[in-house]
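Missing here is one protein chain; the remaining ones are kept as they sit in the complex.
Presenting chain A:
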Amino acid sequence: MAAERKTKLSKNLLRMKFMQRGLDLETKKQLEEEEKKIISEEHWYLDLPELKEKECFIIEEQSFSLCEDLLYGRMSFRGFNPEVEKLMLQMNAKNKVEEVEDEAVELDVSDEEMARRYETLVGTIGKKFAKKRDRASYEEDENGHIKPTVKVKKMFLKPQD
């Protein structure tokens, strides 16, 4: 069925810039390498013999960042700018450890909030399937949650003399 088949995105679409922003460095490098392999014979190249470079043991660098392990330039203290504080942790950890693996995947929604939402969800979905007579019994509880009020069963009342 059409609904079961996953929509396949064409290669050209995947190569567009907005699709590649979320990719890792590695996948980007792989894509670039694949593109380079498609080089056809029309590309010109120099037909020179390989020149041997003189072995030089000294490399000149003008940057201080290679010499001293400097911290990241933006800093924030005592919560003045939370985004910068997050960046500080990221950047300074990158300097110390090459591979930074996420220790625990941060939950977007906490467990408590999830339970609360689920509670109200049961009420709202239940209301959809209740019969018209029962829908009136769904009232707003405290906190604004929609819950069905417990119906008191009507018993036969004996007439009093």
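Quick note on the criterion: a contact is a pair of C-beta atoms (placed from the backbone, for glycine too) under 8 Å apart; a residue touches a chain by one contact, two chains touch by 3 or more; residues count from 1.
By definition in this document, contacts and distances are computed from a predicted model.
J.: Have a look at "Trafficking protein particle complex subunit 6B-like isoform X2", "Exosome complex component RRP40", "Histidine-containing phosphotransfer protein" or "Immediate early response 3-interacting protein 1" and point out the UniProt protein name belonging to the hidden chain.
T.: "Exosome complex component RRP40"
J.: Considering the complete complex, identify which of A:E34, A:D47 or A:E61 is in touch with the unshown chain.
T.: Checking each option in A:E34, A:D47 or A:E61, the one touching the absent chain turns out to be A:E61.
J.: In the complete assembly, which of A:P49, A:G73 or A:P159 touches the absent chain?
T.: Answer from the full complex: A:G73 touches the omitted chain.
J.: Determine and list the chain A residues touching the chain excluded from the picture.
T.: Touching the chain left out of view, chain A contributes residues 21, 25, 56-81, 84, 87, 90-91.
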